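Sending over a structure as structure tokens; questions will come in a sec.
Of the protein chains in this complex, all but one are displayed in their positions.
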Amino acid sequence: MAKFRDWITGTQVWKSIVRHGYPDTRTNRMLTILSNFFLHVHPVTVNERYIRVRHSWCMGGISFLLYIILVVTGILLMFYYRPTIEFAYQDIKDLHFSVAYGDILRNMHRWAGHAMVFTVAAHMAIVFYTGAYKPPREFNWVVGVLLLFLTLFLSFTGYLLPWDQLSYWAVTVGTSMIKAFPLLGSEGPFSRLDGESDIGFLFVGGRTIGQSTLLRFYVLHVAFLPFLISVVMLVHFWRVRKDGKLTKKL
Amino acid sequence: MSSDPVRREEQEQKGITRRKFFQWCGWAGFWVAAGASIYSFFRFMKPRALFEPPALFRAGRAEDYPGGTVSEKWKKEQKVWIVHSREGVYALASICTHLACTPNWSEEERLFKCPCHGSVFSLEGDVVAGPAPEPLYRVPVQFTDEGELVVGTGLHGIRLSSQSNKEPKRSSSHYLLRV
Partner (left out) sequence: MEEEITGTPFEDLPDEAKVGVEEDEVTTFPHLVYKEFLCALAVLILFILLSVFFRAPLEEMADPSLTPNPSKAPWYFVGLQELLVYFDPWIAGVMIPLLIIVGLMLIPYLDTNPDGVEEYTFRKRKLAIITFTVGLALWFILIAIGYYMRGLHWQLYWPWESREMVKNSAEGLRSLPLYGGIVFLSIYFGLGIYLPARLKRGLLEEVGRARYVILMLLFLLMAGVVIKIVLRLTLNVKYILTTPWFNI
């Protein structure tokens, strides 16, 4: 067995992929991080105190994991879901009752979505209680609040897609609140705009919640916002490294 | 004084140099283009044609709505109640002025009650209780020459006529038919 392992790790193919020896020495452990694209988000060494579970409760990491779960399950759900008021509800029913594992996928997408809102908020609270937003990390806290906002917005746009009573009325109330925006909304104070050119119309895409609203929310939910949140997330992670979250003793 | 030679040269030459002029033109062009792109995005998001029910519909004859009744006949399709009260015949949009939920007509209490946040409206559409900031909107009603009732809905009529729920407009012949 050991011989076979040695043979595998000795081949040119293996060596071309894994650029370090067995990680039982400090150098090789550092190289494990440095030479791996995905692990390279980490610094090579960390302060032992800051990686205790009871320090961060893993909330930032779990939020990111949930985001990955949501992307994967979301992409799979897209194979069976059509964003039209004619088919949307029926397709969700089909996912539950006729598509193999469709039930589990939609459940997971739903629960992970709710959980992500919670873990992002929990991550924020923990960062506050550990004072981790203090200089030089002020700006990354701002980026984090933006991520919280985007998470909520993603969750809200996804809420309409099943096109059931729950989603329809939650979004009716939600978009009416947007219409109450001072100045920019037709129902808000100091409004100069009518119901067809205000900020609410931009989201609804019509006079009432209907086909165009569903399509708009769908595009926001599966393309626009995931792209945006990914970019902001990259900034967030990059700044965690640059502002020295895990290495420096502040 | 800056150590950068280009900078120093610029600072030494007072007034508008050719370099400054073109620089200014370049940036102005950039910002105008950026602004135009943003405008075109918002304009793009506002559809020119809407595929929604027509803004006018025929609701039958006045006799179909006997005095003292509230008809829920058109609520599902057109989102209006047609009311025949002592005042006359008028049409109320079945859209809560608070957050656009659909209120229910309660026959025994003779009130419109919204399930979302508990707003209550009288037969005239006035707020009796709850958080609604305004009375229910009235939509235009008219008789045709043949004596048929024409109601103008489509939220077009409703949102544009947010004045319709206030006196004296609400009792004008545009919104109220005296029968």
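Residue numbering begins at 1 within each chain, and the chains themselves are lettered A and B in the order written.
Here is the rule we use: contacts are C-beta pairs under 8 Å (C-beta built on N, C-alpha and C of every residue); 3 or more make two chains touch, one makes a residue touch a chain.
Just so you know, these numbers come straight off a predicted model, no measurement behind them.
For chain B, the residues in touch with the chain missing from this view are 75-76, 79, 94, 98-99, 101-104, 113-120, 128-131, 133.
Hidden from this view is one chain, which touches chain A at 19-21, 23, 25-33, 39, 42-51, 53, 55, 58, 61-62, 65-66, 69, 85, 89, 92-93, 96, 103-112, 114-115, 117-118, 121, 124-125, 128-135, 137-138, 141-142, 145-146, 148-149, 152, 155-156, 159, 162-170, 173-174, 176-178, 180-182, 185, 187-190, 208-209, 246-247, 249-250.
Going forward, only the chains that are shown with their structure count from here on.
On the chain B side of its complex with chain A, the touching residues are 42, 45-47, 50-52, 79, 98-101, 116, 154-156, 158-160, 162. Partner chain B is touched in their complex by these residues of chain A: 169, 172-173, 175-177, 186-187, 194-197, 201-202, 205-208, 210-212.
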